[in-house]
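Take a look at this one; I'll ask things after.
The other protein chains are all here in position, but one chain of the complex has been omitted.
Coming up: chain A.
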Amino acid sequence: MSMGTDVAAAQLQVLNLSKHYHGVAVVDNVSLTVAPGEFVALLGPSGAGKTTLFRCVAALTPLDGGTVVVNRRELHTLRGAQLCAARRDIGVIFQQFNLVRRLTALHNVLAGRLGYVPTWRVLLRRFPAADRQLALACLDWVGLLGHAYQRADRLSGGQQQRVAIARVLAQQSRFILADEPVASLDPETAESVLDTLRSIARERGIAVLCSLHQVDLATRFADRILGMRQGRLLLDLPTAQLSAVHRNLLYAAAAPEAQSMQQRSTPMPFGVL
């Protein structure tokens, strides 16, 4: 996979994106591109601005500066019906899965078709046969066909995240944004979810931008690695070039609280253990 992403071919192009909260720059002048079929990991400690960046890219939060271009459309200039239509091109996977808990797995996957279906069909829960077939195929692809008619809140965390992936597949977006998709999962489930995301990129030519906080997972699954710290993008490298120097750049002395926990200066109070 080439690192020099051709801007014209890019699914996602972010240019000089900035976002402030109360005068503090949470995302500071970030530019990046993701090409079709490319799996890009975004690394960075907690509070680096990864989630804010993603919310800005998804147009869930307004920008303070810069542009976001998805599929040749400048997202933040769109309103109303145009914005709804443009959002179909961005599939989002969340850390907390964000399924509608009281709907079945199948109906959650069908949620990915909402942008293509007239409102009366949504109100009556009457999806066209083709959409239902597509949704079932997506559930099959993530290995959950047998759970199609189960309520989402009855599924395990890993299964819920797979339903969320099936929802994004049913949406048929060309670009997937995954915000810490494995942070709430156990290590084995995390690997299988990332593996699924990588195959989506490889087999379907979809651009995937995925934030992670485990460096080893990023190096194993990603084609390219971006690194963020204190709102700024510090790294943009092919995975093979990532070295210990780069890791230190992102994580060294990043979390003073974590350090003080390790170098405990007082003994455990009696009876705690």
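Going forward, a residue touches a chain if its C-beta (ideal position, glycine included) is under 8 Å from a C-beta of that chain, and two chains touch if they have at least 3 such contacts; residues count from 1.
We take it that contacts and distances are computed from a predicted model.
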| item | value |
| --- | --- |
| Chain not displayed: protein name in its UniProt record ("Phosphonate ABC transporter, permease protein PhnE", "Glutamyl-tRNA(Gln) amidotransferase subunit A", "Ion-translocating oxidoreductase complex subunit C" or "Anti-sigma factor antagonist") | "Phosphonate ABC transporter, permease protein PhnE" |
| Option from A:V24, A:V100, A:A130 or A:A240 whose C-beta touches the chain left out | A:V100 |
| Full-complex contact with the absent chain, from A:A10, A:V26, A:V40 or A:I90 | A:I90 |
| Residue touching the undisplayed chain, where the options are A:P36, A:G49, A:G112 or A:G227 | A:G112 |
| Where the unshown chain meets chain A, residue by residue | 58, 60, 81, 84-88, 90-92, 94, 96-103, 111-116, 119, 122-123, 164, 167, 171, 265-267, 269 |
